[in-house]
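Dropping a structure here in structure tokens format, bear with me for questions.
The excerpt is restricted to a subset of chains, each kept in its original location.
Read from first to last, the chains carry the letters A and B; within each, the first residue is number 1.
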Amino acid sequence: MRRRDGRAPDQLRPMKFEVGILKNADGSAYVEMGLTKVIAAVYGPKEPHPRHILMPDRAVLRARYHMAPFSVTEERKSPAPSRREIELSKVIKEALSAAVLLKQFPRTVIDVYIEVLNAYGSTRVASINAASLALADAGIPMRDLVAAVSVGKMGGELILDVDDYEDKYGEADVPIAMMPGRGEITLLQMDGLLTPEEFIRALELAKKGIMEVYELQRKALREKYEAIWREYGF
Amino acid sequence: MVSFKDFIIPRVKKDYIISLLEKGRRVDGRGFEEYRKMEIKVGVIDNADGSAQVKLGDTFVVVGIKSSIGEPYPDEPNKGVFIVNAEFPPVASPSFEPGPPDENAIELARVVDRGIRESNFIELEKLVIVPGSKVRLIWVDIYVLNHDGNLIDASSYAAVAALLSTKLPKVVVGDDGRLEKLEEREPLPLRGVPIHVTHAKINGKILVDPTLEEESIMEARLTMAVTEDGKICAVQKGGIGSFTMDEVKAVMENTLKLAPTIRERILGAVKGGQV
């Protein structure tokens, strides 16, 4: 089977990862997965505001997933956060928190802001990929990067890296994030219908895709630091 | 699901729970794959079109169904509409505050919605009154009255039971095109009951139906919803920890094992309530 855009079932879309593109943020990254384009910025660790959210023994990581009004294929989206955006902010926060060494920064907050600039499927996993790079760019110690993809089902077949068309007309969608080096799943959602066997196969296909994303993430980080080193004449 | 600032469990209690788990036991004596005592009752809200209350241990949830007539979504002109909303009124917990639903209430509503929607439980295509312009709107309002953990499962069972008990007023289109609501009522068209099952992971152990105390120390939770014919129709991981591939598989198998019994319990309670 070939997919609508010509990809093989287990093939990712063309990807682009850039680290450190925003000057004001402590860390930032820009990610393209096909036409899906997201930007992530990290501020922190810093004094929490309001202060009552602080934790005596660890940092609090907050995340905000937000879609630009012009980012959607449909008519302009209101900038007020939808219920969907609030839920995704929560699961993204949890997916990232699992990886960050929060205990190293008690009584602080780490803010992760994600803006979806163009939405063409799999925006939440693109967001995690970008946010994970932004955290690394901010120098925040992590157990591992978090890498993510989604697996779908279309025409009875499992497919990797679901785009907007496949999301709308497919039979299932399984977004997954992992710390690839540790084999730990930090985000897992699903909607649609899958048999138990298909579900297990979906996890395995996701793992394959995640390893590819992980390589691209590490490459982007290396390039950023090599650029800095060059600049300083190392 | 309670925020940490309000529900911090003493360290010694936490250590005690974990040491018991290491011996294969839970504080309240349950097995790892055992639900708390569950009580389901339908028809509790007279003004609603359908309703149910579920007590799962000390977790206490009411769901009321209200229907109205409105427009379909533009991209689904020949389907009725259903909306799941969850409120955490401040009666239920010292950590709930008056105000619009927070991220936890929104996640709860959306996870319950997903299991019901993706399983095609409600036959939405039968809720059309005038194709393309007038359809039934089904509001599912989850109301948490006491929070002692595992709100997703309790809410989902109450929602399913309330929907199973729902009787809608018949609506006819008059000669002049006006809609008329009749006194006569008809059941909501439904098929195949979806069941959510939630497991928590504490210190590497996986156990079903966590209490609030267990949730407050868990690494993560994993909810799976399964259809009557054994398919997975919704999954949601929560919490700031992680699961291994094998743990996910184990949770899936336990879920498939537990779901049929729970489904029977709900169907029995609905039948009982209708006598």
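By definition in this document, contacts are C-beta pairs under 8 Å (C-beta built on N, C-alpha and C of every residue); 3 or more make two chains touch, one makes a residue touch a chain.
Predicted, not measured: the structure shown is a model, and the values here were computed from it.
Colleague: Summarise the composition of the whole complex in this file as a formula built from the shown labels.
Modeller: A x3, B x3
One rule holds for everything that comes next: only the chains that are shown with their structure count from here on.
Colleague: Just how far, in Å, is the C-alpha centre of chain B from the one of chain A?
Modeller: Distance between chain centres, rounded to whole Å: 28 Å.
Colleague: Can you tell me which positions in chain A touch chain B when the two form their complex?
Modeller: Residue list for chain A touching chain B: 52-53, 55, 83-84, 86-87, 89-91, 93-94, 97-98, 174, 179, 183-196, 199-200, 203, 207.
Colleague: Show me the residue ranges of chain B that touch chain A in the complex, using the header's touch definition.
Modeller: The touching residues are 4-5, 101, 103-104, 106-107, 109-110, 114, 117-119, 220, 222, 227, 230-245, 248-249, 252-253, 256.
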